[in-house]
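Here you go, one structure.
For this view, one protein chain was removed and the others were kept in their places.
Right, subunit A next:
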Amino acid sequence: MKHSSLMKWFVSREGLYYLALAFLLVVILPLTLDSFRLNMVGKYLTYAFVAIGLVMCWGKAGILSLGQGVFFGLGGYCMAMFLKLEASTPEATAIQSTPGIPDFMDWNQLTELPWFWEPFHSFSFTLLAVIGVPVLLAFVIGIAMFTRRVGGVYFAIITQAIAAVLTILIIGQQGYTGGVNGITDLQTLMGWDIRTDEARNILYFICVAMLFLCLFAARLVQNRKLGRILVAMNAQEMRVRFSGYDVAAFKIFVFCLAAAFAGIGGALFTLLVGFMSPSFIGIVASIEMVIFCALGGRLSILGAVYGALLVNAAKSGFSESFPELWPFAMGALFIGVVLAFPDGLAGLYKSYVMPLEDKVFKRNKSKSAPVGATPAAKKADDYSPMANTCSPEKS
């Protein structure tokens, strides 16, 4: 994008939506919330990464993965392994029977570091693994499933089973993974104490910055021909295949993209919260991630961020005051979103708030319309069966 068109984009309607979100996350929330609450918002935002991935994977391409927790967890565990090794110096663990290995390994009578922990001494390897390990797993699953044209409900069930397998494996192999407690007691990142309020605030802003990077990456994909093919695949897979596109390759790509987002989210989660445990991987956690995306609007990447924030804020609020009511609310949310608002908050926004906006910005819109939507793009929208369910940022 050239400089002038970048400026135009920022004052276009879509640009304003992004600016509004940035303003909320960078200015309003840090100014109004104390450090503890801000850290919680940061934690919710790490789920927004998963939700953005699900918008691309489920909303656009129609692949429902009930195992996104797996990728979130793998990213988180990679980061946690690095931090744990840093916390387990021979001096800090001198009271153990084998100093220099993580405490839970010592409790489980391990006497040396397992081979797959060794590379996590290196920070650059860890950063690579945070994205690489989830993407690799997604790639293997994708190759195996999509080239055989497994999709829909079957894919959902198998990803759910994979989430179950990974949880059982981590809990069962206590000596290697920390078991049901997970990897706890993480202290420093390259000598920088991540437990202080100041560090947590800085990590919050890093998280917001990463979130916008992912948002722009997702936006790049959705606004290209690539994104159109994904949507087309969802609506008429056979026609896309007969038009000469390799459907499986596109599915594998979008599934890997979602896995990469989830992995980044998981790593940031570990940094912000200070531990990682199998409870963020399992079936229940994974399926909850889908509701973040569904509430925000399964076709809107910005909606996904709001969805993740709202559901998690509601969850904490309910759990503090009426813990026994939360499952009812969550269940009602699942049923309500699916039955009554399949396009989530973004759909509601589009049908109720945007007409008002149109009235207010009428003059503005008539001026910018030729820039925002070329006739060709509009035509393509009309052809898509999803035309009436477009995300709000496509003005």
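Here is the rule we use: a contact is a pair of C-beta atoms (placed from the backbone, for glycine too) under 8 Å apart; a residue touches a chain by one contact, two chains touch by 3 or more; residues count from 1.
As a convention for this text, contacts and distances are computed from a predicted model.
Novice: Between "Urea ABC transporter permease subunit UrtB", "Acyl-CoA dehydrogenase", "Proteasome subunit alpha" or "Zinc protease", choose the name on the UniProt record of the chain that's been left out.
Specialist: The UniProt record for the chain left out of view names it "Urea ABC transporter permease subunit UrtB".
Novice: Out of A:61, A:129, A:287 or A:346, point to the residue that touches the absent chain in the complete complex.
Specialist: Of all options in A:61, A:129, A:287 or A:346, contact with the hidden chain holds for A:287.
Novice: Which is it among A:6, A:28, A:157 or A:235 that touches the chain not included here?
Specialist: Considering all chains, including the one not shown, the answer is A:157.
Novice: Check each of A:40, A:333 or A:354 against the chain that is not shown and name the one that touches it.
Specialist: A:333
Novice: For subunit A, enumerate the residues touching the unshown chain of the complex.
Specialist: With respect to the unshown chain, the touching residues of subunit A are 58, 62, 64, 66, 144-145, 148-150, 152-154, 156-158, 160-162, 164-165, 168-169, 171-172, 283-284, 287, 290-291, 294, 324, 327-328, 330-335, 337-339, 342.
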